[in-house]
Structures are given as C-alpha cells and as structure tokens.
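Sharing a structure, written as structure tokens. Questions coming.
Removed: one protein chain of the complex. Kept in place: all other protein chains.
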Amino acid sequence: MPEEVPLTGAVFAAAGENGLRVFSVDGVRWTHQQLDREGMLLNHACIDGGRCLVVGKFGGDSVAWSTTDGISWTQNKLNTQAYAGKFGPVFSADGQFQVIANDDGAIPGVRTSPDGTVWAPRKPLMAERKGLKHDAGLRRFARGNNRLVIIGDYGARLVRQPDRALFEAVLGVPAKETLVDIAFGNGVFVGGGMHGLRMRSEDGFTWTDIVNGEEGEHINAMIWDGRQFVGIGQGATYRSVDGKAWTREPNENAPTNAVFGAGIFVGILWPGKQLISKDGIHWSQVHEFPQHVLALAYGSLHKS
Amino acid sequence: MNLARFIYASLSLLPVVAGAVVPEFQEGFRTIVERYCLECHDEKKQKGGVDLSVVTNGETALDRYHLLRKVAEQVRSGEMPPEDEQALKPEDKQTLLHWIAGTFDTSKSPHPGPPLARQLTRAEYNATLRDLLRINFDAASQAGIPEENVVGGYSNRAGGLVLEPVLMEKFFTAADLALDYLFGDKAAAGPLKTLLVVRPDDSTQPDSALRKVLSVFLPRAFRRPVADEEVNAFARLGVSALTNGDAFEEAVRKAIKPVLVSPHFLLRLESTASATPGTVARVSNAELAVRLSYFLWATMPDEELFIAANNGTLSEPEGFERQVRRMLAHQKAEALNRYFLERWLQLPSIQKALPSQNAFPSYTRSLRDAMERETRMFCEHLRKEDRSILEFIEADYTFVNAELSKHYRIIPPSGKDFAKVNLRPEDHRGGLLGMGSILTMTSHTDRTKPTARGKWILEVLLGTPPPPPPPNAGTFAPKSKDKIEPKSFREKLAQHASNASCVGCHRRVDPLGFALEDFDAVGTWRADAGGQTVDNAGTLPGIGDFKGVEGLRRILQQKQPVIIRNIAAQTLSYALGRDLSYYDEPALDEIVTALAQNEHRFSSLILGVAKSYPFQNRKAE
Partner (left out) sequence: MKTPFPSTSEVPVSRRSFLRGAGVLAALPFLETVAPSVVRAGSRVPLKPPVRFGIYTVTGGTVSESWVPQELGNLGKLPSILRTLEPHKEDLVILSNLSQSGQGDGRINAHEHCAYVHLSCADTVGKLNGKPMASQSVDERAAEIVGAQSLIPAVRMGYSGGETSFFFDRQGRSLGVERNPRMAFERMFKGRQLVAPNWSRRLAGGSPEAQPLGSKAYDAQVVDLLLDDARRLQKQLGRSDQGKLNEYLESVFSIEQRVRRLHERIAIEAVDLKDPGPSNPHAPSNLPTDNAAQDQMVRAVSRNPAIHGDYLRVMTDLMVLAFQTDTTRVCSLGLGTDEALFPGVVTVGYEHHAHTLEHHGNAARVEDADPVAREGCRQIHAWYSQFFTDAVAKMRAIDEGGSSLLDNTVLLYTSYMADGGHGTKNYPALLAGGAGGKLKGGRHIAYQKETPFANLYVEVLDLLGDRSGEFGNSKTSKKAAYEGRLPGLV
C-alpha cells in the first residue's frame, strides 16, 4: 500500500526504539513508518475502536501516540509530572483504552481514554496492594467470560469479575508458576510460562491442568488463533484446543513476542527482526529494522 | 538530644593523660573487655565481624590498630556497649581509652611507617616515559600494559603492585615502541633534537657525543644525580654499536633502551645504604622531589624541581612550599584529581552503572559522561581555585551542560557546554550528594539501592566502611510464615535487616541511603515514587532523626571533624602509597590542625601532607 494512502481496515502494528511505528496489512510488507527522537522507547501497542495506541517513554516522560490512519499521529504525555509513574501494558476494555500504571510498592493504577488523546486521571486498579510482590511488574492482559485477567511477575494474577470496578489478586501463587502470556478462547483462559508451563482457568482464579514442558523451553507468547491455543516457546511450540490436551512441536527461529491476524502469525526477534509463520512453528524473517521492535498489535483502523 | 556528644571529638585517640602511667595490658584492656565485650565479640560469636579475643597482649595490639581505633571511637561515643547491655562504668571507660591511647602513642618516638618498595604504576610509567622522552605517545596502551590489579584502594598501593614476568615483557615492548616513535616518527623530530644535545662533528668524536647525551639523559631517567661510571656502563652499548658501524642515532638508541627497562627507571628506589638500620632520616632532596612529583603529578620531576632539589632550596621551608604551590597549580596536577580524588570518590564506577533502558530511557551515554564530568570539574575547581574541602558536602554551585541541567531541572548554563552554575536551595543539589554520578553508581539497574548509597557515605565520606555482608547474605533472607509480604522495598529491606546477622550494619547504613530517596536511580529529583510519598526519613543510632538530603547534609555538617580527618587520611595514604596505621596519627593531627587554620583550603591539605613526617622521612631497615 502506498505510503501516502491512509490505512483502513485490519492491520498489524509494530512499535519500538527511537519512536518506531510501522504497519503491515499482510505481516510481510511494512509501510507507513514513523520515527521520533533517539532514545524514545515505545513498548506497548493496542488497536481498537478504529484507532492504534502506542505507549512508551522518552526521557522522564511517559508518552502516548495515537492514530486512526497510520499517517497522522497525536502525541500526549501520560504522566502529570516528570518522572512520576511507570506506565505499563495497554489494552482496551469497556470501550476505552486502558493503561496500567505500576510502581514499586504502590497500589497499581489505571488511566483510561476513549480516544488515546484525552486521559482520565489515574484511578486505583485494586483496593490494596496484596498478592503482588512489591517490585512485580504487570505484563499482559486477556478478556473473556465477562471478566478481565492481568498477569505479571512473581506469579501475579489479577482478575476483574463481571460488574466489578476493581481487580482482585489471586493469592498464594508460587513464583515458579509465573505466566509470561495469557490468551482467551473456547471459553477458557490459558497461560504459558517457564519451562513449557501451561495451565487453564475459566474464572481467572482457579487454575487447573497445570503441565510443564521441556526445561528451558519458556513460552513467550500464548495466542488463540480462532481454532486453538498456540504457545510459542523457545525451541518448541505447544498447541491445544482446550488447554488440556497439548501437542509439542520443535520450532525454528521462534520469536520473543507474537500476534495472530489474517490467518498469519507475526513475530519479533532481537534486533529488529520481523518474522512470519503460518503455523506458529516454522518462522521466516521478512524484514529487519535498524531499531529493535518492542511491541506488536493487530486490529482494525478507522472503522467508520 | 545533644548531638555533639556523639561526634568524635577527634578521630585520633585521646591524648595520653599527662603524667598518668599507661596501665598494663591485663588491667587496661583484658579485664574490662572480658567484663563488657567478649560475650558478643569473641572468636565464636564475632558480632559485627568484631573479635576482641585476638588482642592477647600489648604486642598483638599494635597489629590491630584499626580494630582498636574502632573500639575507642565507639566506646567514647557511647555506641558500645549497646543500650540494652551492661553500661561501661566511667572509670573503666577512662582506663580502657587511656590504655588504647597509650599503646598507640608515638609522640615520643615518631615513626614514618614501613619503607615500601614501589614500582611505577601503569599511569605513572606512561606519563614518566612521555615526559622523559618528551613525546606524545601512549606506550602503555600500545604495549598492552594492564591496569593495576589492586583491591580496595588507589592504584599506587605499593603492596598490591606485582612486577611479574608478563608485565616485564610488556615494559620491554613499550620501550621498543616508544623508541620506534622517537627515532622514527616525523612528529618526534623536535623531541629527538632535544635528546641529542650534541652531535658528532669535527671537534666532537661520536663516542664522547654519546656520553654527553647520556650524561644529560640518565639523571632525568633515574630521577637523581648519576655517577660518571654509570654513564659509561650504558655508553658502552652505544660505543659497541658505533664500532659495529651503526650510525650515531642508532647508537644512542641502543644505549638508552636498557635505561627504559632498568630498575632505576621502573622502580622507585630510595637508598638507605649509608644509614644505620632502625634509624630514621629525612629522605634526600632528590628523593623528596620524586615523592613530591609522583604525589602531585604522577610523573617524574620537571626541570625546575630537579634544580630545586640539586641546589638545596627544596630543603628550605619556603623553597619547599613554593615548589608545592607551583606544582599544585600546574596542569600536571590533574593527575592528583584523576588518580586520587576520583578514585577516592569511586567515580570510575559510573562507567559500569547500567540503568535499565526500559526504566530510564533518559540515561544516555552522553548523560553519563556529563555526570562524570560534573564531578571531575567540581574536583578540579576545588584544586585550581583553592576552595574549602567542605564544599564536597555543601556547595552553592556545580558544573552542568545543557543536557545535565535539564536532567537536574535546574537553571541551564547560557551555552550548550559545561559551565559553572549557581544553585538555589530548591534545586537540592550542591556538593557530592546531589551529583548524578554518585547517585547513579550507587543504584541498581531498575531502582535505587539505599544500602549502597549509605555504604558510599560511610566508606567514602566518613572513612568508616561497614564490613562486607557475610558471604551467604547476598540475597534476601527466606520469608518465614509470621512475616507479611513486604509492601515496599523499604519494608523488604527492613525485614531482611531484622535478621540478627544483618541488623547491626543495616541499622547504620540504610538510613543514610534512605535520606537520598528523593533522587531516583539516575539522580533525578522525584516528586513521589509512584503515587507513594517518597520515604526519605531515617534514624541513626546515636544521631537521631533526620529527613531527606537536607537533613543528611546537616548530619554530615555535624560530622565535619570525621570527614575532614578522613580526607586528610585518604590524601596521606595516597601520597605514601600504603594503608595508614597508628604511627601516622600524629601526622594526621598536624594536617587537620593546619586545615582548620587555613579555612580547610585544598592547598593546605596538600601542603600538610607534603610536609608531614612520614612523607619527609624514611626508616632504614
């Protein structure tokens, strides 16, 4: 697609170092690239409501970029004062973009915005910081069964039940059951972690069918591709329809983060490598950016 | 609370009570220690790493000076015995302090410390070779001479330097490379001309020209007057080359190469041949000049210093002070900054600090270099403008460029480049404690490390480093069931520090670091730590409560005598190339007194050290 033509419909978005933002319709050809100042790190991306939101840091500030067409971007600061607050993963829920703020020892917070431009003040994510180690980061998110689940370091799992405003922590999760990624499909949440760890849950609180895999084969991405869960790990890809019965296939060139869309898996690998795969097992490199890519998203732009 | 009570009146030991006889070991030390101390500080328990049972008589006490000094300090300040133990009776306290003071009193028989053999450090070697041959050539790097492998101190620590075979090979290589440059590179034409003071001509035979060249070169290379016979010995190689048909320049080269790998050049030898063993004598003028130039310049004496040594003016007080002041103002005195002040402050560690790019994207290489430069310029300013050394603790100025001023959020300098800027109280900067370099190098990649900051203050500023943690304490102690999950790093640290084996030190270390919590891990002033108010309050045993960097500065102002004495001790230790001991205390007393009389000016510190007894004297073995 020519660079000057506004993007519309389903696209992959990637963001990374030096303010890199770039799109692809097929995961192969990357267009509409934008860069910003050196040292700007964009590490989270989300597409929803026809809009792409990218969040990151520059100097002492947390920055949020948003666009509806991949060409014109607006930039905002998320922090109200310099050096205050670490803003983490972004997702959309309740028709809003949501950015998690999580700092050492503090109660995690969230800022919401309907359009990525106007942001509501920080609100607490939970009633107290409980079940969350003081320096545990919050990392990934999944939505399903009318609830939201966020996972993080040292086994952190936060669940927002239907019709509740605040998240609750799942207590007593041992650190070794830390999940690296989580996905929802077929009525269940499924997570993956270290050494091929996999497990499933319907409500986010009770996790069952906990299995381990090969030592060292950590799962970096857990994806629901519409038919099955695909856990992409270091050295092997694990697949399951229900999160109970799994198959394991040795993989090649596996990425460290991946998304699925338009029938294709798109992944990233340091430094700046863009990969694609049809099955989540065999990966091939399609492009290499001079900047490292830190975030991936898939969704539709500019829905009228 | 009377804070002054807790401040060491002087870090030197109590003066010996006039007229009173120093008690014997048994009644002056052993009995008292048995009664009050050994329960915790014996060989078995060694609380805080302190074992007092090692002191078995007055002789072994002399080897335990640092231990006993600590005992005296803590007993005098009331820190020991701890509050919940039996208190020391005043008369016992008096006796113990008197015994320690008497044991280490050298006022009647001054002692310059052990004579230590020295070899040139890498930096000294490089600068000396450069100055001797007058070439701009980095021989040490070219030959791959490694940095010193010295632990816990300055690179010129005599005890830590080893002249091993591999290093000696590299000195050979470096000599060849330097001579290649001198005799082969066009850029060295001038220096070569200066070296060859005479060339053979109708009236001068090649061999006598060679001797003439060497007779000028050798005293500079060996940093002392040289006898004719020595000149002849080296000339012989050149003469032999001339006989074999080498050209004059090649013959000179062959004669001076062994000079550059000679022990007279590579080592700093001081002659005691004529002295009776056990006697103390002032070092010769030439030796004093060498001591002075390696102390202040980390290189060989220059022409003027050689002359002052030769004509005797260096042994006159005014002549000596004139030389010291001249040298201190000289550009070469940057070496004092680089190899002493910066290492004292542990500034090289900033190059190893790696704040995570994820957490601190603003931390770039140029910002790091700017932080380092700020501290460097601050130290240089102290020397060049002869400021008070107390400005290390508190100053109303600093040095920043545009990038650093933005990072600090202070008023930027007029241009982009580094300049001196005035600080306002609301900037919270000024002095070492507000410097990004110090704050960053004492932080983790992703957060501040209050323990490391506290340790830096104790070790660097106060000269009272806490003992390293026991080998197995590297990680946080296991959680037990009755302990709640810590909510913050401070709580976690507090839990860890409540372990019996950790509490003694962490209680002393952590509060100092928490006072700096307003600065994040890259030294930025933060309004809050993620919604939580920054927890910057602390309590120190024997000091009381304080809060924030301003509170900490006040504490340090009260600790001024300790800090000043520590800076004096560090300087003397660097100048002598060895650890200090009890026999250096009288010298430190004098340096500190002189500092107080001279507004604590930098020059007074340096002069005090240069005039000190151990710097001027040597004991024959």
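A few comments on the model shown:
To keep things simple, chains are lettered A and B as they appear, and every chain counts its residues starting from 1.
Simple rule for what comes next: a residue touches a chain if its C-beta (ideal position, glycine included) is under 8 Å from a C-beta of that chain, and two chains touch if they have at least 3 such contacts.
These numbers come from a predicted model, not from an experiment.
The chain we do not see here touches A, B in the full complex.
The residue touching the chain not shown here, chosen from B:P90, B:P165, B:G245 or B:P317, is B:P165. In the complete assembly, the contact with the undisplayed chain comes from B:V261, out of B:V22, B:L62, B:V261 or B:A419.
The missing chain, though absent from the display, is touched by one residue of B:L354, B:I411 or B:A596; that residue is B:L354.
For chain B, the residues in touch with the chain missing from this view are 49, 114-119, 141-142, 144, 146-147, 149-154, 157-160, 162-173, 175-176, 180, 224-227, 229-230, 232-234, 236-237, 240-241, 254, 257-258, 261-264, 266-267, 269-274, 284-286, 310, 352, 354, 356, 358, 444-446, 467-469, 471-479, 578-579, 620-621. Although one chain is not drawn, its touching partners on chain A can still be listed: residues 137, 139, 153-154, 174-176, 178, 180, 193-195, 214-216, 218, 220, 234, 256, 269-271, 292.
Please note the rule applied: only the chains that are shown with their structure count from here on.
By the touch rule above, chain A contacts chain B in their complex via residues 39-41, 43, 57-60, 81-86, 101-107, 109, 122, 129-131, 133-135. For chain B in complex with chain A, the touching residues are 357-359, 361-362, 364, 409, 446-447, 485-492, 520, 524-532.
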